[in-house]
Structures are given as structure tokens and as C-alpha cells.
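Every protein chain but one is kept in place in this view of the complex.
Let's look at chain A:
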Amino acid sequence: MDITFKDVSYIYQANTPFEHRALSGVSFHIPSGSFVAVIGHTGSGKSTLLQHLNGLLRPTEGKVMIGDYQISAAEKTKDIKSLREKVGVVFQYPEHQLFEETVAKDIGFGPLNFNVEPKEIERRTGQAIKAVGLPEDLLQRSPFDLSGGQMRRVAIAGVLAMNPEVLVLDEPTAGLDPSGQREIMDMFSRQHKNNNLTTVLVTHSMEDALRYADHIIIMKDGEKYMEGAPLEVLVNKEELQRVQLDLPEVIQFLHQAEKQFGKAIPYRKQGIAQLAKELTAVVKGGESHG
């Protein structure tokens, strides 16, 4: 589903002493099927932006369009329930939303609310638990007996089981160990490709943004600061530093290599092995000439 923001502003607690403008005049367009990363410093309005995507918040000004659904201050969105069925949101620390007696019931909670047939729920539950890389015999256990990482996966499975068309992820790997982070992100990437999803990822990790996204939006103080393809946006050191963001490590490394050896290696998302090969060529080439 296409996602379009048109001059969206959001004010928390309008007309009170605590009035706070979280978004102002944000516009962008996300074509169906793309993987977008939203990056920004704490308090830049990322999470507020995300809550507009399934109608948890309605913009104070402007319009949000998600597929055929339209969310604006003026009118109540019809059929918000079916919008929420199509937009799956994985919130920060999603393990905190678990509550059922068994893992299976918790995964099935979303689909059940959307009146999915019990047979179908069972099928989706099996699929979802496999997708997040947990063994099926966990299904009958209590979610509270699991480890933190497993709970996180169960919660994510609960969102995947709704078979969403848009997947919205708010720092889904925060607080996990490095290998777990990698596994979960790879899983989202697979889901994105296999199910033809539109994915919106809110993250602090420039590495993740570079690796997975094909479009990047950088937020600053509630406004859109930069937007574009990762290799255009994430190489601009000065611009990024102005919003307290760093270059991804690979790019930093390549910049250094360029300084040291006097020859740039263009980054095209090649793997570490390939990069090493190219670097060796540059280093050896440099030596033979010098």
C-alpha cells in the first residue's frame, strides 16, 4: 500500500500549558513495496510519525493517506479496524504487550480480533512462530516463562500473524544481543521480500538503515530533514553530524581508506569479503605504482 503524508502536523495537548508540537509540516511519499528507514535523534518526532500510520493518532493539520484510507483531523476514518488489520505495528519493547496464558493464544489474539477462522488462525500461528525462528513446541507454554529474546519474537509473531500489508517497526531490535538483532532484522527483510510488504523501520542504527532500507527519511525537531536513497543520504557527513548522527561504519571506513590510499572505493552494498578484495586491489595497486 502506498503511504503519503501531506503537510502533517501534530500537536500534543493542544490549548493547554503543556502544548507541544511534535510534527510540523511533514510531507513524503512511500511507494508500495518499499523498505523505508526513519532515522532521527531522540525526540525528533519519529514515534509520533509512526503512530499516524495506523490511525492511533490523527494529524492536527494535514492528511495521511495509506492505500485507500485517509486520516485527517476533519473526519473520522471509516473502517479503522480494517486499516489496523492491514498495518501491523511492532512497538518498542513489544514483549510488554503479551498477556495470554499460552504463546499460541497470544499470537492468535490479533487475528481473533479480526474475526479470522480458528483453522486459519492455527495455520498462521504455526507459520508465524516458524518465521521468527522459534520451535513449535513453545506454542503451549506461557509467554512469561520465556527469555526476553524469545518473548520479543513471540510478540513479533503476534503482529506477523495478522498478515499485514504494511509492517511498521519501532526499533524492533533494541536491547537484544548482536546476533539476535541480526537474526530479527534478516527475518523482517525476508518477510518484506517474500510477502511483498511495505516496511517502515524506525531505527537508531545507521548500519541497519544502510543494509536494509531502499529509502531513508531523516527527522529533526518534528520536521523532515533529509530524504533519499541510502547511498545519497548516508554519505553526507556534515549534514548528518548536524543532527547528531554518524556515518555508517562501512562508509566511515571507506572514507578513511580513501584518505590513506588516495583512491576511493565506491560503495554499492557489496559484502565484507568483496570489499576486502577491492581494498586489497587498491592497496596493492597503490604500492606497485608508488
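In this text, a contact is a pair of C-beta atoms (placed from the backbone, for glycine too) under 8 Å apart; a residue touches a chain by one contact, two chains touch by 3 or more; residues count from 1.
Everything that follows uses one rule, which is that contacts and distances are computed from a predicted model.
Participant: Could you tell me which of "C-type cytochrome", "Energy-coupling factor transporter transmembrane protein EcfT", "Urea transport system permease protein" or "Electron transfer flavoprotein beta subunit" is the UniProt name of the chain missing from the displayed complex?
Facilitator: Answer from the UniProt record of the missing subunit chain: "Energy-coupling factor transporter transmembrane protein EcfT".
Participant: In the whole complex, not just what's shown, which of A:Q51, A:T125 or A:Q150 touches the removed chain?
Facilitator: With A:Q51, A:T125 or A:Q150 as choices, the missing chain is touched by A:Q51.
Participant: Out of A:Y69, A:F91 or A:Y212, which residue would touch the omitted chain in the full complex?
Facilitator: Answer from the full complex: A:F91 touches the omitted chain.
Participant: Touching the absent chain: which residues on chain A qualify?
Facilitator: With respect to the unshown chain, the touching residues of chain A are 15-18, 51, 54, 56, 61, 72-75, 81, 84-85, 87-89, 91-92, 94, 96-99, 109-110, 113-114, 144, 158-159, 162.
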